[in-house]
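Only a part of the assembly is drawn; its chains keep their places, and the rest are absent.
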Amino acid sequence: VSQLPAGEYLRHGQTPFFRLPQADLHSPSPYAGAGAVLLGIPYDGGTTHQPGARHAPAAIRRVSGLVHSYHPVHQVDVFRKLTAVDGGNVSLPPFDATLVRTVIQREVAQVLEAGATPFVVGGDQTVALPCLRAVAARHGPLAVVHVDAHFDTSGPEVWGDAYHHGTPLRHALTEDLIERGQLWQVGLRASWGQPEEGAFAAGYGSRQVGMEALERRSVPELLAAIRLGVGERPLYVTFDIDAVDPAFAPGTGTPVPGGLTSREALQFLRGLKGLRLVGMDVVEVCPVLDHADITSHLAAALLYEGLALRALCA
Amino acid sequence: VSQLPAGEYLRHGQTPFFRLPQADLHSPSPYAGAGAVLLGIPYDGGTTHQPGARHAPAAIRRVSGLVHSYHPVHQVDVFRKLTAVDGGNVSLPPFDATLVRTVIQREVAQVLEAGATPFVVGGDQTVALPCLRAVAARHGPLAVVHVDAHFDTSGPEVWGDAYHHGTPLRHALTEDLIERGQLWQVGLRASWGQPEEGAFAAGYGSRQVGMEALERRSVPELLAAIRLGVGERPLYVTFDIDAVDPAFAPGTGTPVPGGLTSREALQFLRGLKGLRLVGMDVVEVCPVLDHADITSHLAAALLYEGLALRALCA
């Protein structure tokens, strides 16, 4: 080889998340024995306002090297307890949105087939849909915790397309990837174009916790309701970094003032302890809008919280 | 026309706030039928430390396009309920401070004469004085909520001039634009040069709520006091963005650590629901110091809260 071909470069040529070993992607069963697999998805073709989330995996990989194994709150030695490997970045054709979804779903399915839990680093939130499809294909209808400033249940009339980063939850609901009443939306606060937009997910029994309600109820109270409601169901977490306030996460394409603090975000994920986490994504980090990498550091910390949840069950 | 003359460019050549229609400023009664008029005032000639607030209207106009009509907390369809129009930027001679005040006062008076509520986007806080003069001329002595890290009641001895961005509240008090006991100062925390500086406004019965007191009392408790105290009086809100902590609002010229969070700022404005809002300004946003537009996004959100208050009464 002279220079690595694109696919090879995306898979093997990336600095690993959390200084983890890389899966041997030339092996027939690259994820055998892994408890968790991290995948980067450098795709932002579904962005409606400020693109750039395609570079989030690179930025988060870089800063995640500062994270160590021992979790001081859960008191668990995450990377010694859980066999986590880096599956590299998914190799994507950037201009064919349908193919993008197919490729992502196939990659996540491969992780699940190996018995490992996928931790996906977007990219924009478009990538959540194929992840949810793969995970629901394996585990059946899911409980989904959706942390976001926005509903993400837009219809095709808004931007003239049925698929983009404002739509994954709509498809997940209509495709029955989510069990009725098991979509928990946390961090909502953006204004809407039409009064009825808020009703779509509610029509599927979604529990919607806007920031104003969260402030009245407190995070622990919310967590208690979620833990009780989800119970033994397989749980998928899709975390849009814009759920967090722009002060803590300036590096995102559609910021909305008045969001979660970094501490609330971490506390929230820690409080999911005991639930059966079967997959997670962190999306919408846009490094070119970040400052001093604080958004990427936070995204790495959120992923680490997810991995810690998984390690507690390992 | 080849190129628009300066005045025309400032009035008709600006991207509208919140994607609103522009008032037809060539008409004899441009604001007829409007419930609210937004005016940009690109003036920062009264800045003592870091200038640049003259560019705030442009920045806030640009990002405010992301705000939609339906308010999820108040459950009001703001721009369908309230006829809001953009009056463009006020055309100012930049080097004659006295004339600047005259022009602003005249423009705001024109809005009021049309029966509309003025929402003013500074500029530095110098612009609050002519706004208050115009509003008080119409409504009589006002109740004023002044959200700020600083008193803004400096005397001429400090900078050798009686008028600049540290003085508008002093003039408003001495000119009886504010009803005695009806100045509510929230967010105060900057250190002072002389012990007695804090006493000026207090001498007029001002209620001063420093950050440390706010923390002890909570925002809802403060709001209850303000609602009770203001009652049916006409209320003007002047919001200096430096009341908010620099983490949430780095784009301002005289930042003071330890301020409001974005959520407290939004919650505070929402809590004025029910009061009779007759005018509002948001000032001291300095875009050149901002990062990823987070300060401008917040300023747009604060204006939207003011408009929502007005819509609730429409």
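Just so it is clear, A and B label the chains in written order, and each chain counts residues from 1 on its own.
In this text, a contact is a pair of C-beta atoms (placed from the backbone, for glycine too) under 8 Å apart; a residue touches a chain by one contact, two chains touch by 3 or more.
Values in this document were obtained by computation on a predicted structure and should not be read as measured data.
Of the identical chains making up the complex in this file, 2 are positioned in the shown model, whereas the full set numbers 6.
Keep this in mind: only the chains that are shown with their structure count from here on.
In whole angstrom, the spacing between the mean C-alpha positions of chain A and chain B is 39. Residues of chain B that touch chain A in their complex: 66-73, 75, 77-78, 245, 247-248, 261-263, 266-267, 270, 291-294, 297-298, 301, 304.
Taken in their complex, chain A has these residues touching chain B: 49, 188-195, 197-198, 210-212, 215, 245-248, 250-251, 254-259, 261, 289-291.
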